[in-house]
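Left out: one protein chain. Kept in place: all the others.
Order of writing sets the labels: A, B and C. Residues in every chain begin at 1.
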Amino acid sequence: MTDTAMIASAGDGNAPVSPRSERISRLLQHHGALMVLLVLVVVGSVAFDSFATPGNAASIIVSSSFLAIIAIGMTFVIISGGIDLSVGSLYVLGGVLAAYGSQYGFAVALLLPLAVCGAVGLVQGLLIARAGMAPFIVTLAGLLGARGLMLAISDEGATTYLVEDAAFAALGQGSFLGLTYPVYIAIALALAGMVLLQRTGFGQNVYAIGGNEQAAALMGVPVARTKVWIYLMSGLLAGLAGALNAARLSSGVTILGIGLELDVIAAVVIGGTLLTGGAGGLTGTMAGVLLLGVIQSLINQVGTLTSAFQQVVSGAFLALVVIAQRLLGRAQRLS
Amino acid sequence: MAEATAASPRVDRARLRGWLQEYGVYAAVAALLLFNVLFTPHFVDAANVRTQLVQVAPIVIVSLGMALVIGTQGIDLSVGSVMALAAAVVVLYLGYGAVPAILMALLAGALVGAAGGSLVAYVGVQPIVATLALLVGMRGLANVLVPQLEEFRNPDLIALGSGSLAGVPFVVVAAVLLTALVAFLVRRTTFGRQLVAIGGNRAASELSGLPVKRVLLTVYVISGVLAAIAGVLATARLQASDPTSLGLFIELSAITAVVVGGTPLSGGRVRVLGTVMGALLMQLLSATLIKHNLPQSWTQMVQAGIILAAVYATRERGTR
Amino acid sequence: MGAFDGPSGGRSTTTPQPEPDERRPSAPPDEKPGRRDPATGREPVLEAKDVSKRFPGVQALDGVSLAVYPGEVHALVGENGAGKSTLIKVFTGVHRPDGGELRYRGRPVAFATPLDAQRSGISTIYQEVNLVPMMSVSRNLLLGREPRNRLGIIDVARMDAEAERILAEYGVRTDVRRPLHTLGVGAQQMVALARAVSIDAKVVIMDEPTSSLEPREVETLFSVIRKLRDTGIAVIYVSHRMEELYRICDRVTVLRDGKLAHTGPLAELERLQLIALMLGRDAAEIGREGLTRFSRDRHVAADAEPVVEARRLRKKHVLRDVSVSVRPGEVVGLGGLLGAGRTETAKAIAGALPIDSGRVLVAGEPLRSGSTASAIRAGVSMLPEDRKAEGIIPTLSVRENIALAALPSLARSGVVSEARIDRIVDTFMRRLRIKAASPHQKVSELSGGNQQKVLLARWLALQPKVLLLDEPTRGIDVGAKAEVQGLIEELAGNGLGVLLISSDLEELVEGSDRIVVLRDGAVVGELTGDEVTEERIMASIAEHSREGD
Partner (left out) sequence: EENAAAPQPEGTQGAQVVATPTGTSGSTCSLEQFGGEKFDLKNAVVGFSQSEKEANPFRIAETQSIRDEAAKLGIDELRVTNAQSQFSKQITDVQQLIAQGAQLLVIAPLNSDGWEPVLQQAAEKKIPIITIDRKINAEPCKDYLTFIGSDFYEQGKRAADQMIEALGGKGKVAILLGAPGNNVTTERTNGFKDRVKEKAPDIEISFEQTGEFAREKGQQVTEQLIQSNPDINGIYAENDEMALGAVTALKGAGKEPGEIKIVSVDGTRSAVQAIVDGWIHAVVESNPRFGPLAFETAQKFLDGEPIPDTVIISDREYDSSNAESSLSQAY
């Protein structure tokens, strides 16, 4: 049968490999955010004395860890072709529930937010997967609903529960090698996420659904079940991030997370994940998260910008980053 | 296959379902109106009707632009910031008179739209990030231009906000005219047809010789201009330019209005009247909740529920 | 109910009735699960009884029955829109039937999803390539069955090796790590095939698997099918290519307008009879008139100026100095194997593919490169190869799809004229016999063949000078194919220049006045007059393959 082989362009008898340029292009496309991140870090270190200090680096990394945890879930959601706008609300809801739950001990403090946020994620997943409703709208309703729930249990936001359980507080505040535990949790989750995404059937299903949902269904992917899991996971991770943050802040702050979903989406998309689904990964997302943190930090380093100018600069930065990333990818593809 | 189209009960059910999909949002608006007429005191007063229409007008105008953008499979998060920018620009140039000031504001909206449109059409940035950058940056720019709320006393601009034509507020007149204009654009012009085709299948549109990039750019410019108009009208109504909070989170309301109105986020379709109805539904909903003095927590949860219910009823069902 | 053998089989009275002994005895069927094949005594492995399915405006299936036995290749034929794909989707749980019963291995079944069907051993290759374009070839091939290591984690190296091994059996050699969409349509189809077959299946359903395959790939496919049959697997085979059916199929079921028109052994049906059954016409009548085909007796003035001329088109890795010209009234065929660069040549001419150097002249005037709009304005139209991705706008109606490209000429200062659109749409729907419930039906609801006609209409509405047709008859039924071929003939007769790309060598040879043969992105031969034969094309390719290697 081999004599009927269809010879691909590079057909030299052996299995042809992709040209090197193509691989570099793929690398750049996947790691464009990482490149831009490196450039920014180098520029920042040269320009500002106090930028590349351990303290500053730690503050960027620590504060990014919560965004990172949420972004892991969002990456799955976006690769599957969906979107989750509820994460900001689930983040604050998770924090308030954790603080509230901490009066009953460590387990409740951790499990209560996971249970409630997971349930919200689950319901969203069911509505999206089983009832076929648009993720944007379902999770927009989730955004409203979860924030409403948070306000309801916090007396319209007036009551801030304090974290009573010392062990739980330590989960957010304890540190190892200068970095707090949530950083390690985020790293562990990201690694687990990478394995899940790249090396398990579930991950393959996520890509397949995002790449072509109809084809995925015909190829035997359990589309609905996978989607439910994805949104459940996103809800759980947002709740977990909220709980860890509450532990760090020792209280269930009620004014958090407004507009957070956009930051998370920006991080994921800057990281090279296509919003149309089917492509992307967690390495990029992590780079995207750090990139946002570094941009903020650089703006702080300048220190003389008015608040309005700070916004202009971060908007311009965002635009530049996506343009750079886009052009990098394109240039490589053309050559 | 003509003989196969003969009616049968099953088809009727399918047709009913199709009807619900098409007109579900109208039914929802009607239901909410009925509820208010029955349970909300003073709801049918002319003054109240006027208030609701005046308040919904800017959202309608923004949503029209959003519907066009969504029709091309895009999304425009920058609309709220464009409103703020328009508010800032209009007071900056108010010294030259209301008309030049308004024109400058619209120009600003067009420029922001062009920036977003170029990023999307020519650079190939995904719409959501391109317009997210503008959302952040343009609100900042508006604040740089007008650092804090600025009141104005220009009688023309104030009249635009509070005057009326034959009893109908100018703001409402503007919304109606713009709705008609956009409906015409979508239904009767080459541009409108090309826009939905591009949203339906961009590669095919390109191969069919459609000016894809130009159409995309234009769509974002239109969305920018419409948002600027909404910003000017809202400013005129407030009698002050408030770049800090004007239009905050309006992109979410607009997107909700568009989707509740039956335009799918996957593009390839634009429903103009549905969008207006979607905006009206959201307005009536928030008015109802305010009038019945529900606490914020309840307001948000009820809104979430109603959005879900409305979209559930009008969702496109699969083949089974 | 006995519908299986009942009158539904011969409801269309004009069709020649098959010999009585071909049909199974009409014993009361419902006593035992499934009946036996009179010839072999085997029970059907998959069976549909009196199945109906209705879509809004269309009765896609109307009381259709079908039985497939282990170890047979069962042809399922019919015109475009006859309901073949729908029947398959009913089997596999994509659609739920409105009425009737499905039996699998002797038991009634109702698969909820394609996954259920697949798990139970019904494996399907759908008409449109249904894989995930952005995922790698190996991940597509092995999705759901990836080799795992001890930790239950996918072993990527083993997966790639396995994929490479499987694909080699199907003659596909490629880097399995690259995204699927970088492969040509044919290669993608082979991946889909390999995927479907390598699943442990009892029934393999193939919906027009050869429509995007090269002759040599078709051979590969046939040897796979024979192997399957010999191991006792049942194959349902849908195709519009008559020769293939006779080569590979044992029995045949003919659908017409959603109804069962005939079922029985294929060998006993003459080709003409089979076509008559599909079209619902009298065999004798078809024999008299013949199925319209290319007449091959057109003459083009040898000295006429070319209407379109491509000069030394060059694009790295894809095209190497390709020059082609077409004169008015001439049909020029582009020959070559998969990946030879035929599609790219057509796209470059139509401005849809930016090229590194070279130019395209239309009536002597150079075109702006890389702009489809300017090519269209100059009178160049291209019917793309990939109907789903590059052709139809699925969200729009038939009407909107037809009018799309011609809109500027149907509008005055940007405002479209509905009357003019109606006129054009009406003309072309009738001229191309597009089967749709109404012009306002969504194009995505049409059968594949009718979608193709809609696209043809879109391009003809532009009144082009040159028509570039990339696989125009792929997935089109015999009747429609003849119509399209007749149309090409007619258009050329009216002075239109046609560039024809077809993997169907017979069609290419019959239709073309001249054939330019491509290999690896370069022109390797040009055949004119009597040289235009299948053998010469193959020879021309083979010759250069030897040189090339």
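The rule is simple: a contact is a pair of C-beta atoms (placed from the backbone, for glycine too) under 8 Å apart; a residue touches a chain by one contact, two chains touch by 3 or more.
Nothing here was measured: the structure is a model prediction, and the numbers come from that model.
Participant: Identify the visible chains that the left-out chain touches across the whole complex.
Facilitator: A, B
Participant: Of A:Q124, A:N245 or A:T273, which one is in contact with the hidden chain?
Facilitator: The one listed residue touching the chain not shown is A:N245.
Participant: Of B:N48, B:S118 or B:T189, which one is in contact with the hidden chain?
Facilitator: Among B:N48, B:S118 or B:T189, only B:N48 touches the chain that is not shown.
Participant: Considering the whole complex, which of B:A57, B:V172 or B:L246 touches the chain not shown?
Facilitator: Reading the full complex, the residue touching the unseen chain is B:L246.
Participant: In the complete complex, which positions of subunit A touch the hidden chain?
Facilitator: That gives, for subunit A, the contact residues 50, 53, 55-56, 58-60, 62-63, 66, 151, 154, 156-158, 160, 162, 169, 173, 180, 245, 248-256, 258-259, 293, 296-297, 300-301, 303-304, 306-308, 310-311.
Participant: Using the touch rule from the top, list residues of subunit B that touch the missing partner.
Facilitator: Residues in contact with the chain left out: 40-43, 45, 47-48, 51, 54-55, 143, 147-149, 151, 162, 234, 237-240, 242-246, 248, 287, 290-291, 293, 295-296.
To be clear about the criterion, only the chains that are shown with their structure count from here on.
Participant: Specify the contact topology among the chains shown, as one of line, ring, star, complete or other.
Facilitator: Basically all the chains touch each other, so complete.
Participant: Averaging only over C-alpha atoms, locate the centres of subunit A and subunit C and give their separation in whole Å.
Facilitator: That pair's centroid distance is 42 Å.
Participant: Whole-Å distance, subunit A centre to subunit B centre, using C-alpha means?
Facilitator: Roughly 29 Å, centre to centre.
Participant: Going by the contact rule already set, what residues in subunit C reach two or more other chains?
Facilitator: If we look for residues of subunit C contacting two or more partner chains, we find 94.
Participant: Among the residues of subunit B, which are close enough to touch at least two other chains?
Facilitator: none
Participant: Quick one: in the complex, what on subunit C touches subunit A?
Facilitator: So the residues of subunit C touching subunit A come out as 92, 94, 113-115, 118-119, 124, 126, 130-135, 139-140, 143-144, 146, 152-154, 156, 164, 168-178, 186-187, 190, 195, 214, 216-217, 219-220, 223, 317-318, 337-339, 520-521, 545.
Participant: Give every residue of subunit B touching subunit C within the complex, in rising order.
Facilitator: Within the complex, subunit B contacts subunit C at residues 1-2, 4-5, 8, 10-11, 14-15, 18, 188-191, 193-194, 196-197, 199-201, 203-211, 267-269, 319-320.
Participant: Spell out the residues on subunit B that touch subunit A in their complex, using ranges where they run on.
Facilitator: These residues of subunit B touch subunit A: 77, 119, 123-126, 128-130, 132-144, 147, 252, 255-256, 259-260, 264-265, 295-305, 307-308, 311-312, 315-318.
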